[in-house]
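Scroll down for the structure; my scribbles are underneath it.
The complex is shown incomplete by one protein chain, all other protein chains being positioned as in the whole.
Now for chain A:
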Amino acid sequence: MPIELKMPALSPTMEEGTLAKWLVKEGDSVTSGTILAEIETDKATMEFEAIDEGVVAKILVAEGADEVKVGTVIAILAAEGEDAVNVAGAAHEGASGGQAADIAASPAEEAQAQQATVSTRPKKGEAPASLQVEPEVPEGTEMVRQTVREALRDAMAEEMRSDDRVFVMGEEVAEYQGAYKVTQGLLEEFGDRRVIDTPITEYGFAGVGTGAAMGGLKPIIEFMTFNFAMQAIDHIINSAAKTNYMSGGQMRCPIVFRGPNGAAARVGAQHSQNYGPWYASVPGLIVIAPYSAADAKGLLKAAIRSEDPVVFLENELLYGQSFEVPKLDDYVLPIGKARVAREGKDVTLVSYSIGVGVALDAATKLAEDGIEAEVIDLRTLRPLDKETVLRSLAKTNRMVCVEEGWPVCSISAELMATAMEEGFDDLDAPVLRVTNEDVPLPYAANLEKMALIDIDRVVAAAKKVCYR
């Protein structure tokens, strides 16, 4: 039997990758351990090894093809004794699922066609079409497509260029180019004085960063993920957040703590948690949790410039998603302002970070049933832009909170309290929340899926508050 070689998933969140280079050609014999190709994931370039013995019968995805979905058949291996040419021919019919239909008939054009198909199909990592662009961007501004990852890096690089006090410190931020590649290229441009690899000592380096901020620098402290920042939460809260108040306004602490937050993919309970509500409960902190690349850029720049300590919550699953980012020399957004991501009149969906994507997709689905949902992206969790939420509530009279996080003592709970206290007369139905299940995140794929928010649950809740 010929063996199908499929695009491997090389990281927990990888959905697609670039086939950077083939290291074998058709007709080559390979054995277990032979390096077949170099594959670029969203984080790194990895080597793809053969597991079986055989002859490379057919290469189906050409070198350089990007956005190759995980699981796509990229080559066919003829097992020992099989005729490589026949195998290659037979394999076309058998090639898996929808991809097979896309493969061109002419063997000569095959690889090219495959490449074209792969890169033009609707992308999973693409922002929903209904996402609207910042109204605060001047009309006619050129937009460029950027991933959230690139936007974050650009924000840091721009601020580092303009202010020598800004530096980045964390685990693997320099030579490794960032555990999630967010700091890629910074070491090269700014050198090891300003891009600093630390030992694995979150409590220690969070304290070092906080002390440096007290001394007048503007540190960006990267946590590989916010799960590890629990080791450092004492400095974030007791040292950074309270300093200005405790010193009667004398001693500032302008620092940014940033890194991925929330559930990633299949990494289990200890690596999957949303700390938004934790930090948002602390006076003295600014808490930002952007969804789009433009917001990530504009708000990270604002965070770095702020004289206050900022907790900047990113999301690993969003890093690779592409959005339109305004091409402006200095794109800075106001902290503490929510954004109407989609206008609607029937129900308000309030969310932040990755939940915004779910809410927008739900809004698209609701529209098919004649319900026009307004989607609010909070962007900043503290201070919370209650005004924008209440204004939307006054318009739609119904609200559903969407949060990739636990329900108890959540941002949703805060929003619901706000609606009760300040928007009661506008409510035509009780506010509902769609959150993760109230359990540690399980590993099993089916259980994990059940534990996390999804479009259907948001649609159901929205219909319920609309009495539909």
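One rule holds for everything that comes next: a contact is a pair of C-beta atoms (placed from the backbone, for glycine too) under 8 Å apart; a residue touches a chain by one contact, two chains touch by 3 or more; residues count from 1.
Here is the rule we use: contacts and distances are computed from a predicted model.
**Student:** Can you match the unshown chain of the complex to its UniProt protein name from these: "Metal ABC transporter permease", "Pyruvate dehydrogenase E1 component subunit alpha", "Roadblock/LAMTOR2 domain-containing protein" or "4-vinyl reductase 4VR domain-containing protein"?
**Tutor:** So, among "Metal ABC transporter permease", "Pyruvate dehydrogenase E1 component subunit alpha", "Roadblock/LAMTOR2 domain-containing protein" or "4-vinyl reductase 4VR domain-containing protein", the name matching the hidden chain's UniProt entry is "Pyruvate dehydrogenase E1 component subunit alpha".
**Student:** Determine which one of A:Leu19, A:Val173, A:Leu186 or A:Ala206 touches the chain that has been left out.
**Tutor:** A:Ala206
**Student:** Touching the absent chain in the whole complex: find that residue among A:Gly284, A:Pro326 or A:Pro407.
**Tutor:** Once the missing chain is taken into account, the touching residue is A:Gly284.
**Student:** Just to verify: which one of A:Glu49, A:Asp308 or A:Asp426 makes contact with the chain not shown?
**Tutor:** Considering the complete complex, A:Asp308 is the one touching the chain left out.
**Student:** In the full complex, which of A:Pro8, A:Pro326, A:Pro383 or A:Pro407 touches the chain missing from this view?
**Tutor:** A:Pro383
**Student:** Spell out, residue by residue, where the missing chain touches chain A.
**Tutor:** Touch with the absent chain occurs at residues 167, 193, 198-199, 201, 203-217, 234-235, 238-239, 243-252, 254, 283-284, 286, 306-308, 334-336, 380, 383.
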